[in-house]
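Of the protein chains in this complex, one is absent; all others appear in place.
Chain naming follows the written order as A and B, and within any one chain the residues start at number 1.
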Amino acid sequence: MSFFHLIQVEHKKIRRSRILLLLLIAAIVLWLPAIFNIDLSFDTRATGIAPEDNFFIQGFLGFSWFLFPAGMVVATVLIRQLERGNKGILKMLALPINPALLSLAKFAVLLFIAAIFILFAVIIYYVAAGYGTMVNDYHLLLSPTFVFKVAAVFFLVSIPMLSFFWLLSVCMQTMIFSAGISLVSVIPSILIMNSDYWFIYPMCYPFFVVTAKYGQLAAHLSTTPISYLPWIPVAVGFAVICLAFSCLFFGKAERR
Amino acid sequence: MLTMEWKKSKRTGFIPSFLGGALLTGLIPILYMAFISEIDTNLDINPLHVLLDANWQMMAMLKVSLIVVGACLLYYVESSDNALQKMQSLPIKDENLFFAKFLLISLIYLGVLVMEAIGLGFSSVFWFLEYPDLPMELVKNIGYMFMLSLPAIVLALLIASFFTNIWIALGLGMIGIFLATQLSNQNVILASFPFNLPFQTMHGTDAAAPDTLIWVALIETVVLLVIQKVSVSMRRYFR
Partner (left out) sequence: MNIIETNNLTKSYGDFQAVSEMNLHIKKGTVYGFLGPNGAGKSTAMKMLLGLTRPTSGSFTINGKKYPENRIAILKNIGSFIEGPAFYGNLTGEENLEIVQNILGLPHTSVLEALEMVGLTKTKKQLAKKYSLGMKQRLGLASALIGKPSILILDEPTNGLDPVGIHEIRSLIRSLPEKFDCTVLVSSHLLSEIELMADDIGILNQGRLLFEGTLDELEMKAVEMGYPTDNLEDTFLAIVDADNKKRGSLR
């Protein structure tokens, strides 16, 4: 069975799980406060950022700091429960497929969910910004090339974090531990991001990137600029190690 | 009932999670003072106000997450091997099952708050000038924060009891937490959102006086418990 085929199979498993609906609600909840507090977007004296940039970046800051990581913790719980809930994992392991590939296919589904979540956030952003434009008679919509570029970078830099979540959910038999540790690892990212060693902590990458963008857009704001070295090698290495271990450990507990 | 719920939570990681969470939130103010704070501790200030203003957001966030995850877990144990059906065919009331879970989380949550008090107390004594009313202040704050967290506990359990799919309950809980962090504290109504109440501190909420928020919390708790009771009979109707 080809890897691509396997991904399709895994994708089928999340049908009727209502995860997409959940993510859509989350995306709406993300932008609703932004609409209610739209005045704040125009109050840019301190930062010197254009209101349209401000509206977009403030939403994405909230998204990257908590909502996106938390949503992905939920998605990992989902993928795990679907498999273990009715002992589906035993069936899968009894079929002639390589467990490592199976693990990667599941990770691909996690990436797919992440991409959809980001896409939802972008779509609802345009709805919210469109509404804001109408109400305030000020053009709040940013160009799609800019927005999608930010979204794409956001997706890429979240991969190490996702691989860490995935490793935890594969290795820990007790679901609450894997979900709990994942969540707990997200919360201090705001502290670590401001230290010099932010690049060794993948949970803060998405937040870091969005904050750096904020710094670029805001004239009076200085944030740590992105330095690609040693960040990129560390990030890639981290993701590869996490994935390698999750492939190694996948299904181990069930085959004991 | 309570001891039974305690027993059911065995080997699920419920207790260790709360224990770990308690240690972590207790450590936050200590780590903050040790590594981050640049405040002049020789000034005559209320150390608790300083520590809470700097750390409470993160500490509250951790605790609300703990509540949501714990609530999901307690109901997950019920639904995963059909145990809830067994419970429903026994002569007990669904609402008592719920209430026992509520008590269990509340009590263990109180333990978490005590750990935090220890962390805050230690940081105050170690780094700040002596502050005479510290013990009393700590007790008052703990009691206040406990009261304000009750609605969050009921709401998290209510969500968990509604959805047997744990990821939906967890997801909705997470959305609720996120919403709480986005809501302004300047407005009494927004500050009264159940998941937002635990973020309030006794001295730091401009929107309402502490005793107003205590009343809000108590009323919300009662209302949510009533909703739970009504929903039990509604669900029985649709079963």
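The rule is simple: a residue touches a chain if its C-beta (ideal position, glycine included) is under 8 Å from a C-beta of that chain, and two chains touch if they have at least 3 such contacts.
Everything quoted here is computed from the prediction, not taken from an experiment.
Looking at the complex as a whole, the chain kept out of the display touches B.
Residue-wise, the contact with the chain that is not shown comes from B:D81, picked out of B:D81, B:E130 or B:D211.
Counting the whole complex, the residues of chain B in touch with the unshown chain are 3-4, 7-8, 10-12, 77-78, 80-93, 236-239.
FYI, only the chains that are shown with their structure count from here on.
One simple way to say how far apart two chains are is to compare their mean CA positions; for chain A and chain B this gives 26 Å.
Of all residues in chain A, those touching chain B in their complex are 17-19, 22, 25-26, 29-30, 33, 37, 62, 66-67, 70-71, 73-75, 77-78, 81, 85, 174-177, 179-180, 183-184, 187-188, 190-191. Residues of chain B touching chain A in their complex: 12-14, 16-17, 20-21, 24, 36, 58, 61-62, 65-66, 69-70, 73, 76, 80, 165-168, 170-172, 174-175, 177-179, 181-184.
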